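Here's a slice of the assembly, chains where they normally sit.
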Amino acid sequence: MYSEKILQVLTQFKQNKITTEEALEALRKLPYEDLGFAKIDYHREIRKGFPEVIFCGGKTPQQVKEIAFNMYKNGSDVLGTRASHEHFEAVRELLEKAVYYETARIISIRNTPPRKTKGIIGVVAAGTSDLAVAEEAAVTAELMGNTVKRFYDVGVAGLHRLLDKIEEIRECRVIIAIAGMEGALPTVLGGLVGSPIIAVPTSVGYGANFHGLSALLAMLNSCASGVSVVNIDNGFGAAYSASLINKIGEEGK
Amino acid sequence: MYSEKILQVLTQFKQNKITTEEALEALRKLPYEDLGFAKIDYHREIRKGFPEVIFCGGKTPQQVKEIAFNMYKNGSDVLGTRASHEHFEAVRELLEKAVYYETARIISIRNTPPRKTKGIIGVVAAGTSDLAVAEEAAVTAELMGNTVKRFYDVGVAGLHRLLDKIEEIRECRVIIAIAGMEGALPTVLGGLVGSPIIAVPTSVGYGANFHGLSALLAMLNSCASGVSVVNIDNGFGAAYSASLINKIGEEGK
Amino acid sequence: MYSEKILQVLTQFKQNKITTEEALEALRKLPYEDLGFAKIDYHREIRKGFPEVIFCGGKTPQQVKEIAFNMYKNGSDVLGTRASHEHFEAVRELLEKAVYYETARIISIRNTPPRKTKGIIGVVAAGTSDLAVAEEAAVTAELMGNTVKRFYDVGVAGLHRLLDKIEEIRECRVIIAIAGMEGALPTVLGGLVGSPIIAVPTSVGYGANFHGLSALLAMLNSCASGVSVVNIDNGFGAAYSASLINKIGEEGK
Amino acid sequence: MYSEKILQVLTQFKQNKITTEEALEALRKLPYEDLGFAKIDYHREIRKGFPEVIFCGGKTPQQVKEIAFNMYKNGSDVLGTRASHEHFEAVRELLEKAVYYETARIISIRNTPPRKTKGIIGVVAAGTSDLAVAEEAAVTAELMGNTVKRFYDVGVAGLHRLLDKIEEIRECRVIIAIAGMEGALPTVLGGLVGSPIIAVPTSVGYGANFHGLSALLAMLNSCASGVSVVNIDNGFGAAYSASLINKIGEEGK
C-alpha cells in the first residue's frame, strides 16, 4: 500500500501532473506518512470501536474540556479516565451528551453507535474495595465495544463464592483479575480456567502492603500459567490489553 | 458436560448397572472430579497441542528423568524448562528421542505430531544478551504448536533496525517483547503495532539494574497501551500467555 | 516458689545454719537465680518434650559435635537444624544413635522416649520445591513430641488437590502453611479452615520473587484472618510456634 | 456427613420421591454446598462467639450503616474496625445499642450475650503511642469472647517496668506483643515466657522507620522462638489469631 503510494506519486510526476516541488514534498513526507500511516491505521482501529483516551489525572478541568471538545468535533469517541466530578462538569458545559461513570471515574462521549462483541471479557474482583479499579476496567472495556461480565467480591478467602461462579467465568474469552492485599485471585483463577488472564494489583491494604507492592509481586510470581500483569490500579490498561485480545477472537484475525 | 456425567451415573444406577456403593463413590468424587475434570479439560487442551511442563530448575537429573519418563509413557508430550545438560543426559538415557534446545535450556519429547497455527507469535528481543530468555519463549511457543517468528537484536538504541522489521512484526497476532536494562522495547512497540504485547523484563545489565528491577518497573509503567508483563526472565510464562491468546484467533473461540 | 526460696534462706539464716556471708551470697544471686529460674523453667519445659536446638548454619562440624555431645551428656535431647552431611558425620563419630533427616537438614539425638500429642499439626506445602522447608517444620514438630500430618504439593494453582484434602486438614489443631512464589496458600486455607495458621514464605522462585519477599508480603497482607507469619524459609520457627499452640490443647493449659 | 447427604439424595431418587431433574439439581449443587457447608461451619463458629467483621477503612458511613444493619437483623454480632466517628454516627442512627470504642476505632453491636474465656490473652504494648493498635487488638479479642489483660507502656528501654509485670504476663495463654520503632519487645518477651506470641509491628516512629518496616523486619528476624508476626498496625489480625489459639485451650479441642 505504501509502495502503491510512491508509485502513484512517481507516475503523477512523470506525467507532469505534479511539479518537482510537489513530488518532492509528497515524497519527503512519505516516511513520516508511513509512520503516520500507522497512526491512520491506529485511527481506523479506533473508529472500529476503540475510543481515544484522555488521562485526566494531572490535567485541569479546562484542559480536559478543550481536548474532549476537539476530539468530539473530529468525530472521535471520547474516553476520559481518572476523571473527577470537576472534570465532568467542565466537559458537560460544552458537550451535553457526556456521561460520567462515577465509580469508574470515567467520562464518555460517543460519536459512534455502541457495539458489543460476541466474546466476553470477565472482570473478576476480589473485594468490594477493589471496586473503583474493577469498574475502570469494566467500563473501559464496554466503551471499547466489548461485552463485559462482572464477577465482584469473589476473593479467595471465601473460596465457595468464587467456585459458585467458576463455570460462568470459564466461558469468558479473556479475564481481568483484580485484587489487592495478598493478590492471590489471579493464581487461583489461573489454575481453574483456560483463558488468558490480565492481573491488576490494587493499592488496597495497609502496612506491609506498601501501596500495592505486595499484590504486584504476588501476581508477577504466580505459580499458575497464563497470567500477565499490568501496573498497580491500572484498570484501564488491563481493559485495553483484554480488548486487543478479545478482538482477535471476534475478527478471526 | 458436568451435568451429563451426573445424569449418566444416575441412569446407570437406576438401571442397576452400578451398585449403590459404586454410584456413591462415583458421585462422591464428582465434585473433585469436577475440579479434576477441569484438570482433564486441561489435559485435553494439552493433548490439543500444549505440552506438559517440568520446571527443572530445583530438581535433580534423576527426578527430571522419572517425571519425564512417566509423562511420556502416559502419551503426553514432555516439555522441560530451565534444563541443564545434566538434566538432558539423564532424560536421554531412557528416552532417545528427547531433543535439547541448548540456548533455550529446554528438553522436549513428543508423542504427538507437531502442528502449526496460522496466526504468528512474534518474539522480539532487544539485545543479543537477551537470547536465552527469547529462545525459552520462542521454543516454548513452538512446542505448544504455534508458528513463531523471531526478531532479535532490534533494541531501541538502534531504532532503524526495529523500524526495518516493523511491518513484519505488525503481522503477528501476538507479540512477546523481551528487553533488559532500561526495558524500553515494549513501549516503543506498543506505539507502533496493534497486537497485544506480552513484555518480559530480563535480568541483563549491572549496577542499578538490580537484577531486572529496572526493566520490570519500566515495562509496568509503559506509556503505551496494550502491554502486560510477566516475571523477570520468565520466557516460558510469556509464551504460555501468548499461546492462549493465539489459540483464540485460531479457534475463533 | 521464688518467695519460698527467699523464706528458706531467711529461715536458715535465722537458725544460724548459714553465715551472714552465705545468706548474702544466696540472696544476692536470687534475682538472677529468679531469672535463671526462668531458664530452669524453660529447661523443664524442654524436658517435657522440647528438644534443645542448635542452629548449625554458621558453625563448623567440630563446634556442632562438641555442643551436641555436651547436651547429650547432660541428658538433653539434641536437635540440630540447617545441618549438613559434614555436621552429621562429625556428630556421629561420638554419638552413634544420632539420626539425620536429610531433606529436613536436621540432626536428632534422643535421651528421652518419643511422645505424640493427640492434637495434630498439619504441615501443608504448596509445591515440591518447598519440601526442604516443609520437612524442617514437620521433623522439628515431631521431635518436639507432636503428631504431624503432611499435605504436600497442594498448591492453589491446582485447587482440586487442595480441596481433596481439605477435610483432613480441617481436623488439624494447628496448621503450618508453606509456599513460595505468590504465597497464596495460607490465604486460601484461611478461608477454608478454622484453626490458627502459621505461614512460612519460602525463597522458592526467581526474578521479582526477590528471595522470598513476594511470598512474605503476600502472607503478611493475607485477606484471610487467623494467619500469622514467620521469617522466610523458617520452618523451624513455624514448628516451634505451632508446638506451643498444640501444647495448649494438649494440656488444657 | 457429605456422603450421607449424597446417599439421601440417591435414596430419595430411587424411591421416586424426587424427579431426575431434582436429583440432578441437588447433586449438581453439592460440591458447592459442600463448600457452602464450610461456610455454614464457619458461621457456626461465628455464632459460637466470633463476631462478623467489617473493615470500615475504605467504606462510606452509608455503606457501613447498611452492612451493619443487615448483619444485625440476621442475628449476627457486628464488629467494625478502623471506624471513624462518622461511621459510628451513621450506624447509631439505625442501631441505638451500637457502642464505639474510640481509641480502638471499633464499632460493636451485640445480639448475643458477652462471654469470657478462662484463658487469658495478654496484650503487651511497648509505648503509649502504640495505644491505638493495642486497643484494636484488646477490644477485638474481648468482643470475640476472650478474657484480656492489658500491659501497656512496658517497652524494653525501661526493662524494670516489663520485668515487674513478667509473672502476670507468664500466666497468659497467648500473648499479643505490640511495638513500633526497633520492635524489640516480642524478642525480649520470647526469652522470658513460654506462651505463643503474636507480634504486631506498628508504624510508630519516623525517619528510617519507613512506616513500620523497621519493627516488621525486627520481629520477623527475632532471635527468640515462639514468635509469629502479622501485618503492620494489624491489631485486629493479631486478636483474631490469638482468639483461635485461646479457644483451643478453652475447648480442649
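Going in written order, the chains are labelled A, B, C and D, and every chain counts its residues from 1.
Going forward, a residue touches a chain if its C-beta (ideal position, glycine included) is under 8 Å from a C-beta of that chain, and two chains touch if they have at least 3 such contacts.
Just so you know, these numbers come straight off a predicted model, no measurement behind them.
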Per this structure file, total copies of the shared sequence (4 shown): 8
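Just so it is clear, only the chains that are shown with their structure count from here on.
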Interchain centroid distance [CA atoms averaged], subunit A/subunit C, Å: 50
Inter-centroid spacing, subunit C versus subunit B (mean Cα positions, whole Å): 40
Residues within subunit D bordering two or more other chains: 31, 35, 38, 216, 231-232
Residue numbers on subunit A that touch subunit C, as the complex places them: 126-127, 155-159, 180-184, 187-188, 190-192, 205, 207-210, 213-215, 217-224
Subunit D partner contacts - residues on subunit A that touch it in the complex: 128-129, 158-160, 163-164, 204, 206-209
Contact footprint of subunit A on subunit B as seen in their complex: 2, 35, 38, 41-42, 45, 53, 119, 173-174, 192, 194-196, 198, 216, 220-221, 225-232, 236-238, 240-241, 244-245, 248-249, 252-253
